[in-house]
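All protein chains of the complex are present and in place, except for one that has been dropped.
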Amino acid sequence: MDTKVVLDTLWVLLAGMLVFFMNLGFAMVESGFARAKNCVNIISKNFIVFAVATLAFLVVGWGLMYGDGNSILGFKGLFFLGGADNSPATGDAYKGVYSAMSWTGVPLMAKFFFQLVFAGTAATIVSGAVAERIKYVSFIVFSFILVGFVYPIIGHWIWGGGWLAQLGFWDFAGSTVVHSVGAWAALAGVLVLGPRIGKYTKDGKVRPIPGHNMTSAMIGCFVLWLGWFGFNPGSTMAADPMAISRIVVTTNVAAAMGALVATAVAWKLLGKPDLGMTINGALAGLVGVTASCAYVSVGSSLIIGGIAGAIVVFGVLLLDKMKLDDPVGALAVHGMGGIFGTLAVGLFAQEKFMPGTTGNGLFFGGGTGLLLNQIIGVAAVGGTVFVVSLGAWLAIKATLGVRVTEEEEIEGLDIGEHGNRAYPDFVLTETIA
Amino acid sequence: MDTKVVLDTLWVLLAGMLVFFMNLGFAMVESGFARAKNCVNIISKNFIVFAVATLAFLVVGWGLMYGDGNSILGFKGLFFLGGADNSPATGDAYKGVYSAMSWTGVPLMAKFFFQLVFAGTAATIVSGAVAERIKYVSFIVFSFILVGFVYPIIGHWIWGGGWLAQLGFWDFAGSTVVHSVGAWAALAGVLVLGPRIGKYTKDGKVRPIPGHNMTSAMIGCFVLWLGWFGFNPGSTMAADPMAISRIVVTTNVAAAMGALVATAVAWKLLGKPDLGMTINGALAGLVGVTASCAYVSVGSSLIIGGIAGAIVVFGVLLLDKMKLDDPVGALAVHGMGGIFGTLAVGLFAQEKFMPGTTGNGLFFGGGTGLLLNQIIGVAAVGGTVFVVSLGAWLAIKATLGVRVTEEEEIEGLDIGEHGNRAYPDFVLTETIA
Partner (left out) sequence: MDTKVVLDTLWVLLAGMLVFFMNLGFAMVESGFARAKNCVNIISKNFIVFAVATLAFLVVGWGLMYGDGNSILGFKGLFFLGGADNSPATGDAYKGVYSAMSWTGVPLMAKFFFQLVFAGTAATIVSGAVAERIKYVSFIVFSFILVGFVYPIIGHWIWGGGWLAQLGFWDFAGSTVVHSVGAWAALAGVLVLGPRIGKYTKDGKVRPIPGHNMTSAMIGCFVLWLGWFGFNPGSTMAADPMAISRIVVTTNVAAAMGALVATAVAWKLLGKPDLGMTINGALAGLVGVTASCAYVSVGSSLIIGGIAGAIVVFGVLLLDKMKLDDPVGALAVHGMGGIFGTLAVGLFAQEKFMPGTTGNGLFFGGGTGLLLNQIIGVAAVGGTVFVVSLGAWLAIKATLGVRVTEEEEIEGLDIGEHGNRAYPDFVLTETIA
């Protein structure tokens, strides 16, 4: 076997494993930021969602995303990876129905695994925003729809050779494809569900509902940061030493700056350096640099990460003012962070890093063309995902229902949905509502 | 150095590191499923066992397993990796006393490390089943015996060129070699120890003893799933792109299906989707596909994982009916899952995936020959390990004792065995007996 194929395959698989591990990261951040009485439910959601994603993406998602088709969706080799494919196509030209993935020299199964773990990420983002009140079965159904249909169609537009790719919209590792998609789907869910009982009082105040386990949240944040070293540099899908080394550094620098700036802003605004803001700042820095990590300098990544870190603090406070109840800050981190990150390509990209791709962004003499494409992509994806997701959530509401009963919500979803308690040997305090 | 050697070594070492990390996974699943008062003891067992395994496998285990010898055991280069070896044997023929490992082109130290982490896994499986009542010192002694002698001799039969290998018994990554061996050794321990106080009431009822920390259990499950990406594809011991990519996918699909089916079955049987069953379902899917991961299609792995997920739910309930008290479900996951997984090779294997190995299984036109070999292997290994382990446990009982006092069991083994408490700053509830 060609040495380059071996190298690329090792890299893609190992990076994919790191991205898989992000499922633990999300489970820990989300459950840590929520209450003990809902912990089993949240981690169950974050766990089963990857199993659901595996099935959905295998059955139909992969084909919709990477099957040859038109500029909207793929339809060749649609089900169960069932199309022709001669990957890795060393020496020979590519012959198969997944042409949009023919550029990477790894076996089809490696392509599938790496794309699957990305698809799973989009779904797990939703979990946090809808936590502490959603019915388990309804979340499972929505996740199947998201990973089987919504995510792959959007993905086809951008990474599958669809209309946004043709337009010149660039999203290296998925600030839009993964993070914004997850956040828009979550926003629709948040609107359909409404806020948790007790979150907003009748006189218009916001009551903070502290997370039950900062140790969990911290585990989650470190695991996510680690996982991002697969997410961003792995998106090369090739073991290109210069590219992956630079992307590791831009990713790391953005995360660090996100954490530092969010901490400083929270310290200034709230009087103390709230740990939740520090964590979400790091994550926002990571989301923020995801689209541009391969196209920007280390200095630019420092600025991008810092801005994202500031955005998330204001974003969390703003969303609470708008009474959009997101227990873990996912809308701010992945939504606002994802939008900013996508636009940052239009501002900070430099032709020299990946010749023949983005060209220069606004701040590097490239004019507004690229930025405009990015804006179009953000709007088109956001509008589509939000509307489709809203429809899906409403359909689920009309059939299965989406929200647990008031009694169950007060008692905690762990008993109501699972018959489990997360910490039966510990004496718990009474928590809000 | 030959590029292939470098590639294979990187892969084997990285995969070995992932398998090493499974020790954390087992520690978290097992302690999470047990009570807070025994947490220090359980995680201590799961930690020290790998240190013990390192010593035992270095001193004598490796030599018994991979040293040249007869069809029962190895005896050349028996102690401290002390035999001749010219690995990696590039260009030249292999010259040394570890011929059964000469097929993989990596240095001896890499072979040893990868095999060591497997040996450690077998021992850590025992830990969960005997938890909450075993004496620390007795567990340490048994672990040394298991990893130093029992595991490597069985391993010699199958992976060391012994009689089962010669017969045509196939176990790619260890459904039998690792998981069943651990489970049979555990079963003997469970019988010698007897159930925990209060588990089975005098009127024949089974009292559930819920685990103290579902967050821990979930961390453990994700870490194990991640580790299995080293366990299964790493067992190629070569960076073969097509094989490892496919094995990553069959492994992942089986885990996902195990989780989904176990959740569904538990939902149906118990009324609610118990998280413990979901976790054990995923693990059973992983154990179930371990023997066959390299020999089966993705579609077959989907079925194998699903069946394993169903088996584990019925298995856990059945074992409780038989009054075999296994606090974490290890007997169902690793024992039943391991047996089924080994037999699944005889059912689902396809010659085309690894030409020159298994041939076709029953469902793919290969007849019953392979299945029969698998049955022989399951029975021979099960019988041998059970009998030898029973003898070892009884010998330990007669000398050191195996079970803590009733007072200590009620108070918790953390104080009694270690003088520690796991969570001294938290107010705990009274737990069962």
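Just so it is clear, A and B label the chains in written order, and each chain counts residues from 1 on its own.
Following the convention adopted for this analysis, contacts are C-beta pairs under 8 Å (C-beta built on N, C-alpha and C of every residue); 3 or more make two chains touch, one makes a residue touch a chain.
The structure presented is a predicted model; accordingly, all values stated were derived computationally and were not measured.
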item	value
Per the touch definition above, residue among B:5, B:206 or B:298 touching the missing chain	B:5
Candidates A:35, A:135, A:156 or A:418 - the one touching the absent chain	A:35
Touching residue (missing chain; options B:28, B:78 or B:344)	B:28
For chain B, the residues touching the chain missing from this view	1, 3, 5-7, 9-10, 13-14, 16-17, 20-21, 23-24, 27-28, 31, 39-40, 43-44, 47-48, 50-52, 54-55, 58, 80-81, 88, 106-110, 112-113, 116, 136, 213, 216, 219, 417-427
Where the unshown chain meets chain A, residue by residue	3, 7, 10-11, 14, 18, 35-37, 210-215, 218-219, 221-223, 225-226, 229, 233, 239-242, 244-246, 248-249, 252-253, 255-257, 259-260, 263, 270-276, 278-279, 282, 298-299, 302, 423, 426-429, 431
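Methods note: only the chains that are shown with their structure count from here on.
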item	value
Chain centre separation (chain A, chain B; CA means) in Å	34
